[in-house]
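This is the structure I want to talk about, given as C-alpha cells.
A single protein chain has been omitted; all remaining protein chains appear in their positions.
This part shows subunit A:
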C-alpha cells in the first residue's frame, strides 16, 4: 500500500467515490432539469407579459398556439398547475369553458337525450357567458370537450352534416347509429323507409337501430305523422326551427 493514500485528500476522495452514483443522478436529473426549467419559465413569463392578451382575445391565435404545442408534444391543458396554464391563463379559459359545456349539456339532457349539435352548444354557451365575456370559437369548444373525455362521462363528438353532434352521455353509439343520425340531419327526422332506401338495410336492422335511439332518449317517435312513423332527433331540432317544441306538441310525440 502506498503511503500516499492516507490523509485528508485520500479520505475526501474515498467519500467522493461512495457518493458518486448519487451525484451522477443529481447531475443527470436535478441540475440540468432545474436550470432549464427556470430558464424556460423566464422565457414564458416574457412571452406572457407581451402576448397574454392575444391568447385571451384571439381565437385564431389560440388555434395556432394549440397546434404548435401538439406538434412538439406538449399539452398546455394537462394541468392547472402547468406553466402554460399559470402564466398564460390558457388553463382557466378552457377549464371554465368545460364547466359551461357540462352545464349546458346537463340542462338540455331531458330534451335531447344527451346529444346536441355543436352549433347549438356554441350558441348556448355564448349566451350563458354574457356579452362582456371573451369570444369563444367552435375550435375552443372542441378542445375543451376533448379534455372532458378524461372524466368518463361519455363525452364524444360525432361527425354529422359537415359539423358535429356532441354526445354527453355514455350511451353506446356504434357506426350504425351514427349513420342513421347523419341521415336524419337534413330534416331532423328519419323513417324506416328512408333508411332502407338510402342505406340499403333490411327493416330489422333499421328498427333495431331506431329502437336503441328511442330507448336512450335520443329519438322521439311521431306515430301520428302522415304516411309513415317518423323518428325525430331533438338534438337536430334547433337547426331547423327556431322555436322550442310546445308542451302540446311534446305530448303528441312519445319519447
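Definition applied: a residue touches a chain if its C-beta (ideal position, glycine included) is under 8 Å from a C-beta of that chain, and two chains touch if they have at least 3 such contacts; residues count from 1.
Going forward, contacts and distances are computed from a predicted model.
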Chain left out of the displayed complex - its UniProt protein name, from "Signal peptidase subunit 3", "Proteasome subunit beta", "Vacuolar protein-sorting-associated protein 36" or "60S ribosome subunit biogenesis protein NIP7": "Vacuolar protein-sorting-associated protein 36"
Full-complex contact with the absent chain, from A:92, A:197 or A:228: A:92
Options A:150, A:175 or A:226, residue touching the unrepresented chain: A:150
Contact footprint on subunit A, counting only the chain that is left out: 21, 25, 28-30, 32-33, 36-37, 39-40, 43-44, 47, 50-51, 54, 58, 61, 64-65, 68-69, 71-86, 91-92, 95-96, 98-99, 102-103, 109, 119, 123, 131, 147-154, 169-170, 211, 214-215, 221, 242-243
